[in-house]
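A single protein chain has been omitted from the complex, and every remaining protein chain is retained in its original position.
For clarity, chains are labelled A and B in written order, and residue numbers in each chain start from 1.
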Amino acid sequence: MDSDLLFGSVSAQKPVALELYSLIKDLPILSPHSHIDPALFNTRFDNPVEVLIQPDHYILRMLVSQGVPYSQILSKENPCDVWQLFADYFYLFRGTPSGLWFNHTLKNILGVNEKLDSSSATSIYNQIVAKFAEPEFTPKKLFNKMRIEVLATTDPVTSALEYHRAIPSLGLNGRVIPTFRADNMINILLPSWTANIQLLETASGVEIKDFNSFIAALEQRRAYFKSLGGTATDTSCSLPETTFLSHAEVETIFQRALKGQAGKQDAALFTAHMVTEMARMSVEDGMVMQLHSGIYRNHNPEIFNQFGPDKGFDIPIRTEFTRNLKPLLDRFGNNANLTLILFTLDEALYSRELAPIAGAYPAIRIGPPWWFCDSWNGINRYFDLVMETAGLYNTVGFIDDTRSFLSIPARHDLWRRVSANWLARLLVQHLIDRRDAEEMAIELAVGLVKRTYHL
Amino acid sequence: MDSDLLFGSVSAQKPVALELYSLIKDLPILSPHSHIDPALFNTRFDNPVEVLIQPDHYILRMLVSQGVPYSQILSKENPCDVWQLFADYFYLFRGTPSGLWFNHTLKNILGVNEKLDSSSATSIYNQIVAKFAEPEFTPKKLFNKMRIEVLATTDPVTSALEYHRAIPSLGLNGRVIPTFRADNMINILLPSWTANIQLLETASGVEIKDFNSFIAALEQRRAYFKSLGGTATDTSCSLPETTFLSHAEVETIFQRALKGQAGKQDAALFTAHMVTEMARMSVEDGMVMQLHSGIYRNHNPEIFNQFGPDKGFDIPIRTEFTRNLKPLLDRFGNNANLTLILFTLDEALYSRELAPIAGAYPAIRIGPPWWFCDSWNGINRYFDLVMETAGLYNTVGFIDDTRSFLSIPARHDLWRRVSANWLARLLVQHLIDRRDAEEMAIELAVGLVKRTYHL
Partner (left out) sequence: MDSDLLFGSVSAQKPVALELYSLIKDLPILSPHSHIDPALFNTRFDNPVEVLIQPDHYILRMLVSQGVPYSQILSKENPCDVWQLFADYFYLFRGTPSGLWFNHTLKNILGVNEKLDSSSATSIYNQIVAKFAEPEFTPKKLFNKMRIEVLATTDPVTSALEYHRAIPSLGLNGRVIPTFRADNMINILLPSWTANIQLLETASGVEIKDFNSFIAALEQRRAYFKSLGGTATDTSCSLPETTFLSHAEVETIFQRALKGQAGKQDAALFTAHMVTEMARMSVEDGMVMQLHSGIYRNHNPEIFNQFGPDKGFDIPIRTEFTRNLKPLLDRFGNNANLTLILFTLDEALYSRELAPIAGAYPAIRIGPPWWFCDSWNGINRYFDLVMETAGLYNTVGFIDDTRSFLSIPARHDLWRRVSANWLARLLVQHLIDRRDAEEMAIELAVGLVKRTYHL
């Protein structure tokens, strides 16, 4: 990455930004929420297409948006042809964060100095293949080279976490820890729900015959995740609705669900109740709760039916926190044992709802820009819209949320550069002094995330 | 227009912006969507008030907002007095795009070098009257001088397009083409709806007795518009709702409408169905579909009753695409034969919905900032909010949407200046290189619009 990448446009603050950036650019990486496969660290990299293109839904969606068929991009035959196709269309990523991350990975991780286009495609493909063959170029060795101190994965509650158990023997210089994700358990309309409950019974050793035993089984799993270093849970739902049902109400719904007789309203109420219940469990076991909402998943049925989820067709929807979260906040909002981190894709919420809520309730923190929003403009908007009302200390630093292991350094570097730029502006405007700026820079890079996630 | 207009505020990127701007400032103008009267090119300009003030709803609304009565502004007597009144209030337009467009037109089209205010009003009025009397100063000659390559008008589906037919004989250096607008046909609650259907029968030669013959008549008109160079349709509706009814359902509603018995829900369903039907016809005949939504038209009944539509009292409303467009997208979103261009006045949709949708669905493109939003800040916000997620190539360049012929160069020049500024920032921040920047500048000025609209 160019040393002054992103710093060039405002002369008056560039030298200050560079100084602040130099303080943080080499600090270790803490990644408290990702979708990296924990099995990765015992393997080698496949061909460039399987590592860099096919798992990256940001790249897939952009290609398909311009008419490239998924069947071609996702083909397992002739990766060299897929790579050429990608290179032919790489101009689509001009000025996008996907383009920035990709170029960064090419240059800083893979040592490629050419610009990717139709004519350089084959040469670059061969360079990457050669790199992947080097003995030093394994996921494990790269983990250490990237100075990763903690990497949290995302795991179903029924997982045996066998790869996490094996990690200590691999010789990594940092930790790989699981995150408890119960989404498959709280949506009772999933066709697989009763099967999921059976898996939960098996995993937890708790017979699930009613709501109380269901909760007991989940609590058993949370304890298991904690025992392997897990410090957080993650919940994703389309809208952040919460409620608190009486025991009788929730039991009735749960029994209907067990019999496969639950309806849409049952499901909405059950999910809303379970979000509050997850907060209750966090109050008790101290695990940090993450809530990702405001997304219509699998919006394109044709693509979903043919190619499955996570192919780039999840579309954000309008979201609301002030009324939706009230039942949960009435119960646990003032409880300092709870840390509930809210993420949004609806940027209208930053200043209108998120900052005022997190700037008042002890239990609430604001997650960093997420998914479509963790670009340079997106991060800038976040700083401008959130910080004045919530204050830096009600935010939690950076979270890469990535599915692409090789992109981790690019993403954290982008965050650190935008942080340095933002603080430089506050400093040259005399809104903070240098000591403030330096401490805030370090907080944004490592301090906030370390404390918030108990890492 | 000052040569460095808009380029002065950030020193580090000003020279780069000027270089990029110099590449595009003299490129031809492609205007794929306007409200220019096609009869104009066979006429001369009237007095300054009738040309510059009375047709411009941006100007009318600002004057009336400060208490100037419409009856005075719209008076056809003593245009000199109306001009003086306008000049007395011209300070209201300080820092507004209307002010910028007006000043540009005065200076660059009309050769006026004084600043308009109460004291200069008469002198400037007389200069313009003299200009209008020059033999070289006709709409036709100006069309050529402005280097307009294509100008698309907006026309009711029943129009005989007689002016478009006459255009080839006028000696213009560019094309004037029609755009198919069926709004009067898809809103069955309009008091004029049955009369509109009769006009459609006459124009198409198709007897309309059921939904199928209605569609056949529309298809006949689309073919006629195409035969005169039309490449696009335009649909405006308050909310972008879509649905797909069964043939029996839509036929039932259509028959009720023919009998004047349709209700509100019928009308909403019919419009929503027709938006999807317009997409289906575009898939078949290849016409580009434009959808303008999110506006409460004729919000002020007193003004509407006295002075009619388009007098500045159309007010934007909150809009939603992710759920509303799903029925249409489920059917045609993956169809590369469709190009559906979405416009919004609700800027919250840029990053939350529009960019993710257009950045994934092959059929969707994002229209440029529209109406209240095509100002320098509005265009800047658009670039910052849309481009990172959608990419440049899912946008379509600039569309002036103007009712004022003389303002066309000012509007395109503003777009090109903001484009150059935006690209200069990406370049000095090392997010793109110079070759990228130059190609993107040309795409924004002419390339995208030419390809998208098949011009």
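Here is the rule we go by: a contact is a pair of C-beta atoms (placed from the backbone, for glycine too) under 8 Å apart; a residue touches a chain by one contact, two chains touch by 3 or more.
Everything quoted here is computed from the prediction, not taken from an experiment.
Note on the undisplayed chain: of the listed residues A:81, A:114, A:284 or A:388, the one touching it is A:388.
Contact with the chain not shown here comes from a single listed residue; of B:39, B:195, B:317 or B:336, that residue is B:317.
Listed for chain A, the residues touching the missing chain in the whole complex are 10-13, 320, 322-323, 326, 329-330, 333-334, 336, 348, 351-353, 355-362, 364, 384-385, 387-394, 425-426, 428-433, 436, 439-440.
On the side of chain B, touch with the chain left out of the figure occurs at residues 2, 4-11, 14, 61-62, 64-67, 91-97, 100, 115, 296, 299-303, 312-318, 345-348, 372-373, 375-378, 381.
What we mean here is this: only the chains that are shown with their structure count from here on.
Per-chain CA centroids place chain A at a distance of 40 Å from chain B.
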